[in-house]
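Heads up, one of the protein chains got dropped from this complex, but the rest are sitting where they should.
Chains: A, B and C, in written order; residue numbering restarts at 1 for each.
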């Protein structure tokens, strides 16, 4: 443990502080203009970039693990841990917007025109992050942004294009989930039947309900019909395919059913980590969406608008983006397809035994 | 300082903990259903309500002060302080969403149907907060929500309807700003002229720029024309009125110019607090918008969707709401109407002297 | 899922807002004194109390589970989840100090003497929390505090005294850890031998190190001796007992060795949750310690000191308390007893097989 090697490590050299702390060159200094807050602008953006590097580093390892033919239980636990870390970083980094906002719009004005045309947040790392998460091209960066990039940055983007995405890795891992189907058990059929029972019970309740008027009865039954048809689109491969073609679903049917199975039976030891993994992925996706919205708000605060009330077109563009750029919306939206644990069908013994520990079955 | 009064104060009685800590009655307990996380659900919502009460308490005092005929300098400082406090509370309360999200959608399912039809966030205090901020009726709560309220809650809403709003109070306070116009000084004229000079210089630069093609020149000049026409809509009362009629502006012309003046000359002692007040108002407005978006995300996580990819209609409704429900967007968007301090016209001495302290002019 | 029961739930009744929002009665109001910030003082303390109720609720369930004769794997996962939630609440609640500090000492002065003698943080729930965590009596509340309590609060404390503590529950659960000892395997002996090897290697390195002076050699060897003797105190039951008698250890020898075993072999599926449980317990303990220190800082800010530089005796009392009142310091300090994974001895196959899933062994 104690070491006697000669090349002892020296703190500021190890951290390469001669690079990191000597990388701040305000344009206002060059132009001989007083703009105290440009230092804050530079350092905040550098801190974002540092943390994005860390997020990319973790994401890379998660994709590698989940892309493997066979993922060990311990490795899933590792992925969960790293996704949580990624989310913590994202969450903390939002505080950096609050710090940047201690610079007012007028203070930004002092050097904003010196940054032309770079005044926005043009992070290549962030674009690559979006790609590696699996954000589809049509929802991604505008072509203009790509054109403006210098070659070394374009290269980074092109390299990323060939690589596996988290979306693909998760989908493939989900599709490998065992236990949804055995010789005498079909998960989705059991589930469909339980769901169908609850709807039947709801319909009977309405029919027997004394206070309701006929009109109210019709409305309630329609709402139940609608809900049931949503569920059925999940169970029927054909309907599901149509939804995919219309662009309303993106995750494969098989992977979607597996995600549902894992959530419903997560109390079994073997599904504990897989369930945590789904939660962690949705958590990161959600936090990234809030991050985008928070970024849009800051932009609005800083550069305002010369157009209408309630915000610049820039703000609206960024904010809408926050809405649309969910990568794992298909998993998050499954929350609407759950039923209470107390009416969830039990697993057959042949399966439930295999979901426990050797130790527990001894 | 030390006291000898007989009615000494006792901690848990002072805080009325017998009420506060005995107000948690899970529906699952009544129904004899196991749903551990309902306690968290209740307490989180109660904590939100407690903090909304505090925000309302501060807001009330800010509106009272700013509605006065003559607001003292010290009182503006008080308002800034209280608006910052309101924003801090809002920001902290967002962490409560993160805590509530430690309950998964499946855990929520265990008691969600027991809460019918109350399962959402139906806070009357929050509706009243929106009203008192000055959110216009058409952007506010849906009628359905109002109909479903019990009488004691409806009363709270109706009482709030008659009261002054922060928007009105701020607008009136801005309109009372002195110094924008004296016998021989018109703020907006000076500013218009400075702005116009910079556009003229920009046009000349383009004309003399050797590398640009003719086509590029046309595009750049068009963009300058557009920017200048935005500025001019601010200076021309008629055009501004049209924007108001179209619903693109809501803050009065006079108040808008005052908000611009205050920001531009905020380095004078007398305008320091007024500028801080504008920043604090926009800060609260922005944080409330992020709060709404964060709330929408949590809802999506909890109840998912039975419809399409990327989120429920509920989520989209809430999230769009976050975009549209800015109350002070007209002030925030002024960031786009600033010019760098170094080319901002100086104030005439007769005004600048009056913006200092007695002490400084001695 | 949709419900047709007649007793529909109404938001503000469900949350009992008539109690929660009508529990704020400033003493300054009664005394006819203007003290705007007393409302903040009341609401902040009520919010703390609400959240402490939630923390107690979770703690209670964790203690119940861990006190059971046989704890299922899934239940350990539940405990981890709930401890994380407890820590998140504690972390978020620290932001509430920041909000309370928007009240200055002078503003507090406006009503501080009206609260006499209750001006401090005299939360019975917090005392009960300390007791249920297992903070030993001698490190707990001062007698004076107990004497001053009214009967209904004393009862709460007395009730808590008879109940199991988290410390006891964790210790007992740790003592039940299997696999540390089989017919032909003794964990601590294997580990002792691995540790001993590394120290031997370190000593050899020093002996062969050309640059070191004799004096330096002596110093380094002494430091190794000291480290080794620390390790040995862990392996030798007699020495460990002496440490316990001196009050330097509190956790039983058996439990301590189990905690070490779990950390070292946490990559095995069966030890994944137990390891997470230990981390979660230490995390909560650490955050509570930071919470205490943060609380002490706020107190110093609010009431200052009439004594010396650097803080009041009150601050020093509270701050030292933060240092001493770790409940699970014996587990946290085990970090100093780990060796790198690459030199940790492998487990015998007979054990390692049993630490995997049935599914993995198929």
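Convention: a contact is a pair of C-beta atoms (placed from the backbone, for glycine too) under 8 Å apart; a residue touches a chain by one contact, two chains touch by 3 or more.
Computed from a predicted structure; not experimentally measured.
Though it is not drawn, the left-out chain touches A, B, C in the full complex. Screening A:29, A:113 or A:236 against the full complex identifies A:113 as the residue touching the chain left out.
The chain not shown here is touched by just one of C:39, C:100 or C:282, and that residue is C:282.
One chain is missing from the display, and on chain B it is touched by residues 1-2, 4, 6, 72-74, 77, 178, 198, 202, 205-206, 209, 211-212, 220, 223-224, 227, 267-270, 272-273, 339, 353-362.
By the touch criterion stated above, the residues of chain C touching the omitted chain are 33, 91, 98, 101, 104-106, 109-110, 112-113, 227, 230-231, 243, 247-250, 263-264, 266, 279, 282-283, 286, 289-290, 293-294, 297, 300-312, 316, 319-320, 322-324, 326, 329-330, 332-342.
In the full complex, chain A makes contact with the omitted chain through residues 1-3, 5, 8-17, 19-25, 27, 36, 39-40, 42-43, 45-47, 49-51, 53-54, 57, 61, 81, 84-85, 88-89, 91-92, 95-96, 98-99, 102, 113-118, 120, 122-125, 150, 153.
To be clear about the criterion, only the chains that are shown with their structure count from here on.
Of all chains shown, A has the CA centroid lying nearest to the centroid of every protein CA atom. Chain A and chain C have centres, each the mean of its CA atoms, that are 32 Å apart.
The multi-chain contact residues of chain C, meaning those touching 2 or more other chains, are 1-2.
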